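Shown here: the complex without one of its protein chains, the others still in place.
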Amino acid sequence: MKQLIDISKELFESKKVAYIIGYAEDKFKRVKPFVAHSSLDAETFVFNNYSVNNLSVYLTRLPKPKDGKIGIVAKGCDIKSIIALIQENQIKRDDVIIIGVNCNSVVNQIDEQFSKENTAIKCKYCQVRTPAHYDYLVGEIKEVELPEDKNFAIMQKLDSMSAEEKWNFWEAEFEKCVKCYACRQVCPLCYCEQCIVDKSMPRWIDSSATTKGNFAWNMIRAFHLSGRCIGCNECERACPADIPLSLLNRKMGMVAMNEFNYRHGTDINQPTLIGNYNVNDKEDFIM
Amino acid sequence: MNNYVLSKDQINKLTQELLTSDYKVISSSKDGRRFVAISSADDLMINSNQKPSAVSMKEFFFPKTETLFFYKRNKDEYDLIDAIEENQLQIIFGAKPCDTSAIPIVSKVFNWDYKDVFFNKKVENTIIIGLTCNFIDENCFCTSVGLSPISEKGSDLFLIPIDENKFACKVVTEKGEKFVSSHSNIFTQTIDEQSINTNDIKIPEKRFEPKEVKEWLDKNFNHSLWDELGENCLGCAQCAFACPTCHCFDIVDEECNHTCGRRAKNWDACQFEIFTKHASGHNPRNEQDKRYRQRISHKFKYYADKFDEILCTGCGRCTRGCPVFTDIGIILEDINQLAKESISNN
Partner (left out) sequence: MENEKFEPKIVAFVCNWCTYTGADLAGTSRLKQQTNARLIRVPCTGRIDPVFIIKAFEKGADGVLVSGCHPNDCHYNTGNFHARRRWIFFRQLLDFVGIDSSRLYFSWVSASEGKKWVDVVDGVINSVRKKGRFNGYKRLNKETEIPVSAVDKL
């Protein structure tokens, strides 16, 4: 990825950035997040089909530099969450330098070979293989074979189930939840300084991993992300209990689209959906 | 104690017998991701080649949420009601040494200054049937922490595959011996210890020396290595919850309504930001680098100082499940390298 490394080195040498968040390989060739603090560090940057992480999660967790901006290597879907953070005033557009990458889809099962069958489902619908916003653009677009959307069939099945069947489905899934909060920690949009589940006075959501508490936690997280989730599916990838969280977030994304024609993270100047209102919002369900 | 030969059919028959008696029979799930209680002998999974599950089997000894007692208001006072004593017999089939050895390791802290009756009762009521391991990947390092694919630590009975249809079954503990005697219709064929062949089981190379790692940890509380590790880690606690030896817990009171409730013991992790938050608001481990340092030091230094055991079995679950691919094996190798360099420098 010579283009990527050259641009990164140039950013360090001209002192435009304090650090750049990108991807590097460890000694077993696993592609993982890496924060480069110097030109020398930047020489280890890579980008390929195994670059699954959404690096924008670090924008609200790493300390803000005193001098210089934050550089970030990001694919199209990750850039949506950067734009989302800017829309929500968590970072300023001027504080980040976005090195966009042309993406040829990423792997689903990380410890297996990349292939059409082993491609993340989100890549099937991707409209931003060339990112929509960037300061620099690197990489080449190649032809990709799109994967099958296994979740579509599950969503359709859920829609046709009765309330009791749906409840049983989700009860079986949430029974597995261990309340590790990995879903919250990897999410770029879960940046609350005190999460509602950590509040003990009053205790709204039980911290115990009972099925009842798990239901409340997952429902409320899905609700707090409604109209804000950009669909990177990192939560589902991080979950050690294999809960299909992407179904919940996808449903909320569909509500945002169908009811309000809104997609978060696409227009940097657009006011956020849940943070605003329209006097003409529908109220056919209100007596 | 004798050693036996068990065919797959005999194991099947044993499982059916156990399922109809008072036992909860536990084995790996069909997809290999968790340990589950099975309801039919067809669901039994014993596979030496299988990758370790995503979450360990500690759930059956130390549940993710456990009621200590209930309380009920009685005019101006509260009645305390003990949680129903569980006497459920359990049997776990096909746990690898990196899982079984966690039980005796963690027993030490649960019997240190206070005996955890909940944990002890469950251990007493469980028969663990271990299994040799024929799976190695870049994430595991059992041999570096004093274990091996054929270690019997923590098992009551230990299975070693002879061929496609037969296992040798070594009796390791008294509890195992009692179990065998009460199922003498299954354990019929004995075998000499010398005839049990473990030579074709691959024993991986040691990746680091825990003594040298501990010596480095003793002296390098403020090293810059911790800053680097803290940068990537997101503090999600997946590692702690998947780990067979992590045992930190939180005690909470939860109300059922305004007159009654329960006190529960839940899994907790040093990686959570609020783990060390004081009531005053001060947090001694307020940044991820301090929290990650705590994780490594607890496992390789503090636990060794107190109990002469390493709080890690080298199963590699933490690495396989980490969303940002933090690899504890690589970190320990790097620390060992730093330790060697500082020894040669002195």
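Things worth noting here:
First chain written, first letter: the chains are A and B, and each begins at residue 1.
Convention: contacts are C-beta pairs under 8 Å (C-beta built on N, C-alpha and C of every residue); 3 or more make two chains touch, one makes a residue touch a chain.
Not measured: the values here are computed from a predicted model.
Put simply, the hidden chain is in touch with A, B once you look at the whole complex. Within the full complex, the residue among A:S56, A:T119 or A:T210 touching the omitted chain is A:T210. Contact with the chain not shown here comes from a single listed residue; of A:P188, A:G227, A:P240 or A:G265, that residue is A:G227.
Although one chain is not shown, part of chain B still touches it, namely residues 67, 70, 72, 79, 81-82, 84, 254, 256-257, 260, 262, 264. Counting the whole complex, the residues of chain A in touch with the unshown chain are 158, 161, 163-171, 196, 204-205, 208, 210-212, 215-216, 219-220, 222-223, 226-227, 248, 251-252, 255-256, 259, 273-274, 276-279, 281-283, 285-287.
Assume only the chains that are shown with their structure count from here on.
Look at where the CA atoms of chain A average out and do the same for chain B: the two points lie 32 Å apart.
Those residues of chain A lying in contact with chain B across their complex are 26-28, 30-35, 53, 57, 61-62, 111, 176, 178-182, 184-186, 198, 203, 206-210, 234, 237-238, 240-242.
Remark: chain B residues 33-34, 54-55, 64-65, 137-138, 231-232, 234-238, 240-242, 250, 252, 254, 264, 266-267, 269, 272, 274, 320-321, 323-327, 330 touch chain A in the complex.
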